[in-house]
Every structure is written in C-alpha cells, then in structure tokens.
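I have placed the structure first, in the form of structure tokens, so that the comments after it can refer back to it.
With one protein chain removed, the remaining protein chains of the complex are shown where they sit.
In order of appearance the chains are A and B, and numbering begins at 1 in each one.
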Amino acid sequence: MTQAEGTFNRLANPTRFMGLASTILPWLTGLTAILLVAGLYLAFFVAPEDYQQGHTVKIMFIHVPFAWLAMMGYSVIAIASIGSLIWRHPMADVAAKTAAPIGACFTLLALITGSLWGKPMWGTYWVWDARLTSVLLLFFLYLGLMALWQAIEEPSRAGRAAAILAIVGSVNIPIIKFSVDWWNTLHQPASVVKLDGPAIHSSILIPLLIMAAAFTCLFFVLHLMAMRTEVLRRRVQALRLTHVDAAGATQGARA
Amino acid sequence: MSAFMSLIARDLRLAWREGGAISTALGFYLVVVAILPLGLGPDLNLLARIAPGILWVALLLAALLSVDRIFHNDHEDGTLEIIALGPLPLELVAAAKATAHWISIGIPLTLAAPILALLLNLPAEAFWVLVLTMATGTPAISFLGALGAALTLGLGRGGLLLALLILPLYTPVLIFGVAAMNAVITGPSPFLSSYLILCAITLATVVLAPIAAAAALRLNLN
Partner (left out) sequence: MSLFPDLGEHAGFIWMAYGVSALVLTGLVVWIRIDARRQISLLADLEAKGIRRRSAGHTQGKKAAKEK
C-alpha cells in the first residue's frame, strides 16, 4: 500500500474523519475569517473604480468567486461520486450528498449577484447571456441531484443513484456549455457588454483572488461541518434500526 | 443479437396492443402546439419565426410524458428481473427498451410534426429539415429518457422528478435541433455544422446512456 492510499483509507474511516475534521475546522474557520475581512477591506477601500463599470465592479468581487464555487462544488460532487461508485466508500457518499446544497446555494448566489450586476450594466436583470444561461442550467442539475437524494429513502441506494446522475451530469456539463455558447452566438443580443476585455489590473485582481480564496475556504468549512452532521445522522439512523431490531427480537421471544 | 431484437419486438407488440401511450403523446403534442398560438396571438409571421422552437419544445414535453413507462410495467410485475437473469447484458436491455420507445413514440411524433407545422405556418423549405432533425434527435431523447426512467424507477411521483432530472440534459439536443432548422429558414449559419453536432450528440448518447441506465437498474434489482 502506498502512502497516499494509506491516507485515503484513514480519511475514509468515519471515526477518523470526525477526529480530523474537529482538528482542521477551527483553523480553517479562522483562515476564512481573516481572508474574508482582508478581501472585503481591499474590495471596498482599496480597489479603484473600474473605468467602464464604475462602482458596480464591487459586485464582481463576490459574483466571480460564487460562479467559480458553483463549478467547484459540482466537481467535488462528481469526484466523490466516482469514489462512491467504484470503491463504495461511505465517506464519499457523505461528501457528495452534503456538497450538493452548499454548491446549490453558491450557484443561486452567483445567479442573484449576476442579475444585480446586470441591471446597472445591461439595463435589465436578466439577459440570456451564455454564461448566465449555463449557470442556470447548472443550478437545475443541482436541484435534480437534491431531489433525487430526497426521493429515495434508503441512503445507500439514494447515494448510488445520485452518483450515477452526478457523473452523467458532469459528462454533460461541457456539452451543455458548448451548446449554450453556440446558441448565444447565433442569437447575439446587441446590448451585452463584453466583460473579458483587456487584462484585469492587479489592483482589482488581487482583491478578487483573496475573495475567491476566502469563499473557497468557506465552502470547505461548510462542507466539513455538513459532513460531520451527516455522519452523526447516519449513526442515529443505525442506532434506531438496531434498537428496533433488538426490541422486535425480545418481543418475538416473549410471544 | 437475436435476444436484443426479440426484446424490441416484444416491447413494440406490447406498445401496439396497449396503444394508450402513443395516442396520449400525439394528443399532448397536438394540444401544446395548438394552445401556444392562443397565448402568443395569431400573427402568422411571428409563428413562422418561432415554429421550430415551439415544435421542438412540445416534442420534448410529449416524449417526457411517456418516458417514465419504459421500465415501469416490467418492474411492477417482475418481468425486468427475469429479463436481467437472461443472456442479454443489462446495458443491451436498456438499449433495446429505449429503441422500442423511440420506434413507438419518437417516430410517430416526428411524423406528426410536419402536420402541426402547417398550423404554425412553417416555411415550406423547412419541412424536410424538420423531419430530418427530429428523426436524428429523437433517439437521444429516448435514450436519455430511459436513463431517467431507470434512475426514478419505483419512486412515487417519479414523473415530475424525471422531468427535473432529464430536461436540463435535453438542452443540447434542443439547441442544435432548432439551430439546424433555423439555418435553413433564416441562415446565415451553415446547416451542416449544427446538424452534424446533433448527430454526434445522438450517437454519443446512444452509446453512453445505456451504460448509466444499466447501472441505475442494478440498484433496483439487487
């Protein structure tokens, strides 16, 4: 067994995971807080106005990280789903299930901040811009995954069904992205402002990167917390089942 | 291969004997296409411009309506488990049942589309491309639908969940189907590039979707 496999197996054990999460979480939470405060300070007090977008560029400092986390969240789900399908690791299952609502929240925020940015920039809350449209479709994929998790009662079956759907979705995302881009170039709306103009100046890029790091840390803090809760939930369910089993057995013996 | 063909033939015979699914899907297609002008107004120029989109979206909805029946009956009465024990790998079982769905639902819907297109004043030169793109796109709709049906097998209110799971995956088919039609009607983008991408999507779906569908079916059989 290689070293990496050893670490992997240790992480895959729920009890060891709980210990590790308790050690990491305070540090990661602190790091998130520091990065967030630094990022917000830079974004509001240091970063200059954009010559094209004025002060609305401040929305970019949260919108772009949210959009990035929307995609990263789905990647986490897809990778965990591969782990859960191939190695049948319970922790991979837990990771995939708990990442979905968090990723969906970031996707929703990317859409909301995007439309709040769009109103002053484009004069309308929603444009069928290629990027906004693909993020919207990504949001639907998240909703489908969460609905499937809810619809199937038995956790192990729900986990594997959702894993299949997540992998199918991750194969489809590039195709959907490509087709939406294609669709958008065919129906090019005249008013859309191109956001990717010349290279971004470092006074804007550095706060953006810090904010992205802060929200990425926040994602993992939330994810670790949710994973811990999910492990507890499964323990409660398991205990209840054994309790019911035991009660049934004693009753059976009495009868 | 003969087991594959006989499974398709059996499903087609069942679909033919029951008959309900085909007529429901066709009736739904007609009603959706007929009710949209009532909402949009009778302007024939407007309708001609958006006819490809209406015909495709209505086709997707009509196909979705019947897609959850692909495995449902065989799962209910236990036939699916017997089929799974047979010589045919589950991937080919899923492919055969999706093919039967395409022949029994996809082809009738495709053939009904030109008649409905008359209602929408679709330009005459677009009729052949309407039939061609739909004949090319409907296999992808049936095969992705089979995947969704396998995932939601045995769940209550599976139909609504199925729509939520599968409709986002249908967007590439919809976009390139409509793009190929618009290329012929209005230009200027070339017809062939959109159409060939549609062909590629269908081919990839026909190969890959049965694998995922079989994996989902195994969850129900064990």
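Rule of thumb we're sticking to: a residue touches a chain if its C-beta (ideal position, glycine included) is under 8 Å from a C-beta of that chain, and two chains touch if they have at least 3 such contacts.
Just so it is clear, the structure is predicted and the values come from calculations on it, not from any experiment.
**Student:** So there's a chain missing from this view; which of the remaining chains does it actually touch?
**Tutor:** Missing chain, whole complex, touching shown chains: A.
**Student:** Using the touch definition from the top, which of A:33, A:82, A:105 or A:171 touches the missing chain?
**Tutor:** A:105
**Student:** Which chain A residues would touch the chain omitted from the figure, given the whole complex?
**Tutor:** Chain A touches the chain not shown through residues 13-15, 49, 51-56, 58-59, 62-63, 66, 90, 101-102, 105, 108-109, 112-113, 116-117, 119-120, 154-157, 218, 222, 225-226, 228-229, 231-243, 245.
Going forward, only the chains that are shown with their structure count from here on.
**Student:** Distance from the CA centroid of chain A to that of chain B, rounded to the nearest Å?
**Tutor:** A distance of 31 Å separates the two centres.
**Student:** Taking the touch rule as given, give the residues of chain B at its contact with chain A in the complex, in rising order.
**Tutor:** Contact set of chain B toward chain A: 147, 151-152, 155-158, 161, 164-165, 167-169, 171-172, 175-176, 179, 182, 189, 194, 197, 201, 208-209, 212, 215-216, 219.
**Student:** Taking the complex as given, what residues does chain A use to touch chain B?
**Tutor:** 85, 137, 140-141, 143-144, 147-148, 151-152, 157, 160-161, 164-165, 167-169, 171-172, 175-176, 178-180, 182-183, 186
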